[in-house]
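Notes for the one structure printed next.
A single protein chain has been removed from this complex, and every other one stays in its place.
Going in written order, the chains are labelled A, B and C, and every chain counts its residues from 1.
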Amino acid sequence: MFESIRLAPESASTLSGQVDAIYYVSVLISLVFTVIIFFLVVFLSVKYRRRHADQVGVPIHGNNMLEIGWSVLPFIIMLFLFAWGTKVFFSLCRPPAQSTEYYCVGKQWMWKFQHPDGHREINELHVPTGHPIKITMTSEDVIHSLYFPSFRTKCDVLPGRYTSLWFQPTKPGEYHIFCAEYCGTQHSGMVGRVIVQTPREYELWLAGGKTSTMTPVARGEELFTALACVTCHRQDTAVRGPGLAGLFGKRVQLANGGTVLADETYIRESILSPNTKVVAGFQPLMPTFQGQVAEDDLMSLIAYIKTIQPAAGAVPAGAAALRRAGFTTDGTP
Amino acid sequence: MSMHVSPIRNYVGVFVTLLALTLITVVVAFQDLGPLNTLVALGIAITKATIVILFFMHAKYSTRLTKLVIVSAFVWLLFLFVFTMSDFVTRGMMGVSGK
Amino acid sequence: MTQTALSPEQHVDYLNDGYGWKSWLFTLDHKRIAMLYLVSVSFFFALGGLFAGLVRLELLTPQGDLFGPDIYNRLFTMHGVIMVFFFLIPAIPAVLGNFLIPLMVGAKDLAFPRINLLSWYIYVVGGLFTLGAMIAGGVDTGWTFYTPFSTNYSNSYVVATGLGVFITGFSSILTGFNFIVTIHRMRVPGLGWFKLPLFVWAHYATSLVMILGTPVIAVTVLLLALERGFGLAIFDPTRGGDPVLFQHLFWFYSHPAVYIMVLPAMGVISELIAAFSRKSIFGYKFVAFASLGIAVVGFVVWGHHMFVSGQSAYASVVFSFLSMFVAVPSAIKIFNWSATLYKGSVAYETPMLYALGFIGLFTIGGLTGVMLATLGIDVHVHDTYFVVAHFHYVMVGGTIMGYMGGLHYWWPKMTGRLYPQFWSRLSAMIVFVGFNLTFFPQFIMGYMGMPRRYHEYPPEFQVLHVMSTAGATILGVGYLLPTIYFIMSLRKPVHAGNNPWNAVGMEWQTTSPPPTHNFVSTPVVTEAYAYAEGGQGVH
Partner (left out) sequence: MSTEAHPLLAHHFETLDQQRESSTLAMWIFLVTEIMFFGGLFMAYLLYRWKFPLAFHAGSHHLDIRLGAFNTIVLICSSLTMALGVRAAQTGERKKLTGFMVLTLILGFVFLGVKAIEYHDKFAHHLIPGLHFQWDGPGGREVQLFYSLYFAMTGLHALHMIIGAGLILWLLPSCVRGKYTADYYHPIECFGLYWHFVDIVWIFLFPLLYLLGRH
């Protein structure tokens, strides 16, 4: 029974070691200070215990050198922890460029995942080792938080916005997925498993699944036609709406003089509430698609828009898009 | 603290200034000054508020403590505005969604 | 309260100056109002404790077998709401502060006695609102009321509870405002700022936070109620609103609120350490200004609750730095208290045991706070039991230890009675042991990944949960004992005399319990903690 008490969960990602390291060092620092203070308190209160009822303390009012010392010392330690913690934090924030993008939609009370090849899973996520994986996520209702204790990372999943996290699994196995932001009745039931496999196993697993699934990019392309986006957003020329080629990641000049970075959240807003930010040189003609596109379809649309490139004559899809997303089917980046 | 009684002339002067500033702010609002519009409107509002505080509310004649109390309120308001906006303004600067 | 057992040489004091419920419910005497607060705050503590007990009971087993999820969610929400807003925030200021600040500045009362009474009534009304919501079916949003769950999804009594919190906020504002004016304007002539007890300094800093922070939580829950009740769009993401704005507004108050909770306890600890070492506090001015420093810097650290909320990473860095910076003034306090023991005359009376316990436990709580403020660690432990352990260490191990210590120290002053020394020392030990057993395992399970607000959990966490529940049982006994002997001391009194600890300080210059107008003759102003200078306490 007691063997289940450990100090940390399995360390199964490239960054979990770094998080553990800073954690153990801070535990050590805390321990040192706690021991010093416990010792001081116990030692002094025993040594200077009251020996007769009328005894009073020696009037000592302070010592400026000591004050400076015990202000500066914690300050220096704090600076050190701050710098290190921030460094680790930035590593946790910034996915490597070659990461593969997975999608996640949270809703009360389940996790819906989608692989780059279109595979969908609920409350379970298969991932290969040895490759950085970025998960872009949003919520259909309230705030959730996708938490992988064994990868030492989590990020809140918000309605109306995209957030992301990344990890690179190192050790095959099954680990917990938790929802770490209270989201209502079944919050504690919004859990799942992440199944880390070797690239070969992962490939087999992908092959064994339903073959008719469509990649998010292909689905996005389909929607782009079905929702008649193409009538205004043509590949070659700007017709009524601006061309979307190469849009993602650029700064967009707005009609009111400002600029905005075209990230996932901006594209989403452009679809659901198009007139909130009007692109310079265009009229606010675009109709709203609020209520007409489901969250995962929105993600697919965005995934597709991300892949539209200026040079390409035809719209890339399928395997080509997969490759562009930095993912090859044999599991090597 | 002995009380301070301002002459009526002062109050009327303040009153006229406030009316004039109101007029200016309305007129300026119809001019297109680009981003300056907001700045001017806010500048005038702050001026008006300062005048009211100093003269109608006698802050000019109050103790240093009272002045400190007034100033601290606005400093704390700035804490709220500046630190909250520091989040929204820097969002997306890293180029990773949600960071 | 029984009045039969008063000794023959009784004097007129605030307790026997008028009988009957009217003399209490319409009193303007700060001491009586403090007693009213003591009763109501204890009631809410017991209620919050009851909920905590039920939470711990449910967590004995990994399955949700005792309660369904809806009930469990209501239990921890009501536990958090009651403990924070109805117990810990008012506890020390409204009971001990109310009673002692006028005595310590040599005044006859607080500056605004009517407003003081009003604040108690507001508190009661807010409490009744919340109790009403609880009886009607409770609330299940967590004490943080995050939108859009609270505005659009929860099926519980969010608005009623929110209004309860809103109303109680005003009682806290009124208390803070009364303290500030009193400390500025009502000091007896000759009592300069640096002669004030540190208890008063700490309450001054607390009051600043109450004044500047509480209105923001008030307007935030008001907006929440407008959105939920009337469909206004403020935070609603489907209409362009930003739920993270709610979090900013909430924590703008609720982080400083944790200093509302701990600063008064720090004030108490300064008094206790000085009195039971018979020595002036080491580095008086540093401790005094550290309170102000914590209060001010504490206002600009709130974003540390939002490191993984979708807040910008750069804002997180700023908030992380400032949060860690609070360690410096906190360290100053801890080290100065420890140094005060040096060459003191240390007596192990019950209040002192609580004070020493505070130093140790607050150190652990504070240091784990610094770990949470470290960005790289918080991403992993945010919303796990590591956080739960951290805040119980500072709130229970810190503030409640301070509150209990203060209550034991000033109980003879407030009631004129003594409690049994053996039992009280024993209870302090039980609390210390039970507390650590309850909450230390939570650090470990938190780092292992156990999320908070879970009513079912994976079986590997069970051992630690069982330890925690066992600890909570011991802790409960530790709190039950004082309840019993305090009440007994009222029924079968042992008279304490005016100054059982031979302490200095103006509150000990008057009789116990003090007369209605506090002092019969104008009190003598000395330096604070003038033990060696032959202050009045030492014979």
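In this section, contacts are C-beta pairs under 8 Å (C-beta built on N, C-alpha and C of every residue); 3 or more make two chains touch, one makes a residue touch a chain.
No experiment lies behind these values; they were computed from the predicted model shown.
Partners of the chain left out, restricted to shown chains and counted across the full complex, are A, B, C.
As for the chain not pictured, it touches chain A at residues 256, 258, 272-273, 275-278, 284, 288, 290.
Annotation for chain C: contacts to the undisplayed chain at residues 107-109, 111-113, 173, 177, 180-181, 184-186, 211-216, 218-220, 223, 226-227, 230-234, 238-242, 245, 248-249, 252, 517.
Summarising the interface, chain B meets the missing chain with residues 1, 3, 5-6, 8, 11-12, 14-15, 18-19, 22, 25-26, 29-33, 37, 41-42, 44-45, 48-49, 52-53, 55-58, 62-63, 65-66, 69-70, 72-74, 76-77, 80-81, 84-85, 88-89.
In the analysis below, only the chains that are shown with their structure count from here on.
Of the two chain pairs shown, A-C and A-B, the one joined by more C-beta contacts is A-C.
Chain geometry summary: the mean Cα position of chain A and that of chain C are 36 Å apart. Centroids built from CA atoms put chain B at 40 Å from chain A. Residues of chain A in contact with two or more other chains: 93, 155-156, 158, 161, 163. Each of the following residues of chain C touches two or more other chains: 244, 310, 313. Every residue of chain A that touches chain C in the complex is listed here, in rising order: 1-2, 4-9, 18-19, 22-23, 26-27, 29-30, 33-34, 37-38, 40-41, 44-45, 48-51, 54-63, 66-67, 70-71, 73-75, 78, 81-82, 84-90, 92-93, 108, 141-143, 145, 147, 149-150, 152-156, 158-161, 163, 176, 178-189, 191, 273, 276, 290. Contact residues on chain B toward chain C in their complex (touch as defined above): 65, 72-73, 76, 79-80, 83-84, 86-94, 98-99. Chain A contributes residues 93-95, 136, 155-156, 158, 161-164, 249, 257, 261, 263-265 to its touches with chain B in the complex.
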